[in-house]
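Only one protein chain is missing from this complex, and each of the others stays in its spot.
Presenting chain A:
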Amino acid sequence: MESSTPAPANPGTSPLRVLVTGTSGMLGRAVAQRLQDAGHHVRSLQRRAVHDPWESVQGSVTDAGVLTRAVDGMDAVIHLAAKVSFTGPWSEFQSTNIEGTRELLAAARQEGVPDFVFVSSPSVAHFGSSIVGAPAGAADPERARGFYAQSKAAAEQLALAADSPNFRVAAIRPHVVWGPGDTQLVERVVERARAGRLPLLDGGRALIDTTYVDNAAEAIARGLTRMDHAHGQALVVTNGEPRPVGELIAGICAAAGVPAPAFSVPGWLARGAGSVLEKAWLAAGNRGWVNDEPPMTRFLAEQLSTAHWFDQRHTHDVLDWKPSVSLDDGLAKLSDHYSQHL
């Protein structure tokens, strides 16, 4: 399977062979790139044939044969692949996020891969109210909000339950990852703002901590080298720079050269409207009337109108790491990205 001689690794660390799933996304790609740059051997698992700068196995995470091939000979797995959406039927979240994780865990354990990093989300322990400087809470599929968070919570539980001395599993939960090329947060914000469809909730006052993509990738890669400390734990990763969400959005809009939201609606109203729209869009989608996302969902409204920022001290200790790109530097990089691409 080895395709090339590994580049020289960092002094003192031996090159690892790492399977990274979800490299089609911004964060997965950043993680794979970072590992490769550090001299590790990277293999990706891709649904479709792509031209990656690293070894790639083609197939679905729900196909056991594919998974066995993918994990074969690996020193570690970093599992990022997931269905990330505010909408969609539960069955899709379940099969991709829960069953996919279950299968991958089983395959990795069976093939004797010693380390497994499950990339999770703080939303697995966000139950709709504010999180103010709290440490990582326990994942709870019953109380998490929305299908995505519920399925990730169940998957994280599966992953951490599999942790053992011979098969070490850590969960890393980067919070609201953004950066150049981000289709999840940045593109949504920019598109809606450009269309004048992006309100602030409660004046955008809720304090939210986010993660610049390079920092998230760093922390995930760091998880591999600190596995002896991190295994068995869920670690929230952020920039450690809580900001009012209105300011963050204004910053992203400014970087993309679109006008910042100029109107605000009360949070309670948006949460209520989100619930209604979500159901309406789901029903309409089932009938083939719409194929886009609703303008507001309850999950999104909660995310935008409640504080969620975290105590990073434990994460910094366990990973022996601190973020290297500040929020303002990240916004500058985003601005560069847009000025080059527009």
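We adopt the following convention: a contact is a pair of C-beta atoms (placed from the backbone, for glycine too) under 8 Å apart; a residue touches a chain by one contact, two chains touch by 3 or more; residues count from 1.
To be clear about the criterion, contacts and distances are computed from a predicted model.
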Name the absent chain by its UniProt protein name; which of "Cytochrome c oxidase subunit 2", "Alpha/beta fold hydrolase", "Nitrite reductase small subunit" or "Sulfate transport system permease protein CysT" is it? "Alpha/beta fold hydrolase"
Which residue, A:V50, A:A64 or A:V132, contacts the hidden chain when the whole complex is considered? A:V132
Specify the residue from the set A:G88, A:G181, A:G203 or A:G232 that touches the hidden chain. A:G203
Which of A:G100, A:P199 or A:G240 contacts the chain that the document leaves out: A:G240
Based on the whole complex, identify which of A:V117, A:A250, A:L300 or A:V325 touches the chain you can't see. A:A250
Tell me which stretches of chain A touch the chain missing from the display. 130, 132-134, 201-207, 240-244, 246-247, 250-251, 254, 260, 267, 305-307, 309, 311-313, 316
